[in-house]
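Once you've had a glance at the structure underneath, I'll fire off some questions.
Presenting subunit A:
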Amino acid sequence: MNAPVLMFALPLLTAFLLPVIDRLSGLAGRWIGPLVLVGNLLLGALAWPHLQDAPLVLAMGGFRPPLGIVFYVDRMAMLFAMGVALGVLLLWPAWAQDKDRVRISTLTMVLVTATTGLALSGDLFNLFVCYELAAISSYGLAAAGGSAAAGAATLRYMVISSFGSALMLIGIALVYQATGTLNLAQLAVLSDALAGPQGLIAFIFILLGAGVKAELFPVNAWVPEVYGAAAQRVAGILAGIVSKLALLIIVRLLVLVFRQPEAQQILLVLGVLGVITGELAAWRAQDLTRMLACSSIGQLGVMFVAFSIPGPAGVFAGLAVALHHMLVKPALFLLAERWGGALTRLPGAAQKSPLAAACFVLLALSLVGIPPLPGFWAKFLVVTAALGQGTPAYAGAVAVILAAAVIEASYLARVAAHLYRRVTQPLSANRQTRAAVTVATCASAALVSATLWLAPLGNSLQVTAAQAADRDSYIHNVFPQGVQP
Partner candidate 1 sequence: MQAYAYWIVLVSVAVMLTGAVSVLVLRQYMAAVVATAVVSLGASVIFVVLRAPDVALTEAAVGTGLAGVIMALSLRRLGLHRDDDPAHHREDESGER
Partner candidate 2 sequence: MTPDIGQVLFCGSFGLVIIGIFGIVLTNHLVRIVLSIALLETGANLLLVMSGYRPGAAAPILVDGTVPASMVDPVPQALVLTAIVIGVAVQAFMMVLVLRVHTAYGTLDIREIRTLLERDITHAAGVPLPVSPDEPLAQPHTVLHRGAQ
């Protein structure tokens, strides 16, 4: 059953061959990217039934796990891999002018490969390589706009990200020096060797490294600049999809390897700080793009708080918020393509494209967490899981999350007010593109259908989260006959 490996290898093969394919025929060069993404989705759908009972463990190169690299494909990993394929397909950067189109499509295909590898891999250094691959392709895409601001914003982003990945490398060196292995399952078995100060420092370094793209509090200074300067579709991909995959590394490490309580407390504190700074910055923002960028920092802060809760309840709550954010945020960024400017330019926008404005309001309501919509259900899970812990720290975190929801409601209401203000003289707001409207309506339709079938979806997500949070079954699946190094 090699579908997951093909989901990793085929986009990369397309990326390598795209320059040659495009030279042969322009049409093929234009459509092969989306075609391979559809192929990824089909492969994922093909592999999904096989994952119901037990996750799939694929040893790369045929070498048994501790020696070689292993792909651990459980339901959560496949969910994210298919989410990447669908998200990038909807946000395919079709805006590129002709001469740049080939290179931008190549970078996008490499980004899909990297994020798929992040979702599926079960080896610590392979996660680092896929993370670097996602990082460098997102630098290329962010700076692809060609404007000076995009270049400068990407440069500052690269400085922070290189700093983070060097720290991550030191973290991996500390982990390897303590345990002698890189396979996540064997690390889970040897996790008491990492319980000491060396393990904690290794966790902090890997957290800071992976936190750069997951917009973790101290290392997310780049977010408003890059999302403001880069193309909005690229911002949608980075904020909506790639940040969740970087978060997935931290979740795997927390569940499997670093189980000391200090690690969870650090994540909780950084998550709460992220929520506070993100929501306040979004409230102060005067243009839609910066507001969406800072609100995604806040949302990811909520996810960090959720994943810092020990046990399957935390993973379930975090997964719910992550998937909901993955559905809503790219569509909002796509709408910002036309409405990205200052809020004062927005009046009359609803008159020009009423459907897009309605979708914007619906998505915003769900983001804030208004009861019938899945956004409320996700935040409710986080609050109940956090209160379930009983400690004052989590109670404080819940208070911050609720206050942040209020702030979020206020600034999104301000945007909605601008959208729906009736204007008589020539409307300054510009009309939405057809692609943006279709993606927004798809997202809203998915949101409404998720609201209707919330119970079954919630149960299957709970099973997925329980499977992902189950450490012993992970070890048993990778080493059926026990660990022989």
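The candidates were selected such that all candidates are chains of the complex that A comes from, given by their letters.
Following the convention adopted for this analysis, a residue touches a chain if its C-beta (ideal position, glycine included) is under 8 Å from a C-beta of that chain, and two chains touch if they have at least 3 such contacts; residues count from 1.
These numbers come from a predicted model, not from an experiment.
Which member of 1 or 2 touches subunit A in this complex comes down to candidate 2.
Considering their complex, residues 125, 129, 132, 135-136, 139-140, 143, 147-149, 151-156, 158-159, 162-163, 165-166, 169-170, 172-174, 176-177, 180, 182, 225, 228-229, 286-287, 289-290, 340-342, 344-345 of subunit A touch candidate 2.
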